[in-house]
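The structure's right below; bear with me while I get my questions together.
Complex shown without one protein chain; remaining protein chains in place.
Right after this comes subunit A.
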Amino acid sequence: MTDTVAIVTGRRARRPPARVTRRRWLPYAYLAPALLLYGLFLLVPLGRAAQFSLYEWDGLGASTFVGLDNYAAVFQSAQLREAFAHALVLIVFFAVLPLALGLVLAALLTRARVRGLGFFRTIVFLPQVIAMVVIAVTWRQIYAPEGPLNTALRAIGLDSLARAWLGDYDWALPAVGLIGTWVSTGLVTVLLMAGMARIPREQYEAARLDGAGAVREFLAITLPSVRGEITVALTLTIVAALKTFDLVYVTTSGGPGTSTTVPSYEVYRLAFTIGEVGAAAAVGIVLTVIVFLINAVVNVIGERR
């Protein structure tokens, strides 16, 4: 097996691999096992979901074909529209804020020769490693009416700010969003640090000789150099924002009222608690399309030179 690979790559070094081009099916034979699994566990379920979305079905009995009615309902239902709006708000908390924080943190951590850099990097990255359910349970405690956050606010005399964060109609969504910020920042920072480490030091020296300050250096050298990393970071965090489920499920169940519902939670609610599987599938498909569209835009902008 390893021999074959070596021969193929060895030939490629000199000229195009003749044997491979002659037998066009060969690359696909190598791809087949992975493609089969991918198709079976991803594409087929996706196709089935698209199919389900055309039916009215309670998940138990017979189904009725309703065409695009479920999609119409997604756009007509105030509660579902609200859920999608919440997801867009979460993008700010999951992607935009962490990117801003991450750029500053990464620039500081790469430039400053601090002792124990590894330690700080680990701390910043730690939220990524913990299961989202654990994070959600922890933050639920932190946001509780008698929890640490309110205790801290009262201790410094800000009693008027203390509130039941997750039970407050205005604050619940930002409170949930900030958990996302806390989680995403580590990932974004570490990605950006990797990018910044690749920037040749000479560029900074040259800039400094030209009289550039730290801010100028950051804008002229650092930021353009990590464009690729920013694209990757935004793609990952936007996807995370749009498909958030566990965080909302554990912290607020979409409440109070409907103030923190998100599309993924609606999929769960429709399919499992209300028994409208068709409508749930339609929400899921619409969400998938939105995720693709937003990320396509991010990548087109990110790769443009």
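Simple rule for what comes next: a contact is a pair of C-beta atoms (placed from the backbone, for glycine too) under 8 Å apart; a residue touches a chain by one contact, two chains touch by 3 or more; residues count from 1.
Please note the rule applied: contacts and distances are computed from a predicted model.
Asks: Among "2Fe-2S ferredoxin", "Dihydroorotate dehydrogenase", "AIM24 family protein" or "Extracellular solute-binding protein", go ahead and choose the protein name stored in UniProt for the chain not displayed.
Replies: Matching "2Fe-2S ferredoxin", "Dihydroorotate dehydrogenase", "AIM24 family protein" or "Extracellular solute-binding protein" to the record, the invisible chain is "Extracellular solute-binding protein".
Asks: Given that one chain is not shown, which residue among A:Leu26, A:Ala73, A:Val96 or A:Ala144 touches it?
Replies: That would be A:Ala144, which touches the missing chain.
Asks: Pick out the residues on subunit A that sit against the missing chain.
Replies: Per the touch rule, subunit A residues meeting the hidden chain are 28, 35, 39, 43-48, 50-52, 55, 57-63, 65, 140, 143-146, 163-169, 172, 252-253, 255-258, 269, 272-275, 277-278.
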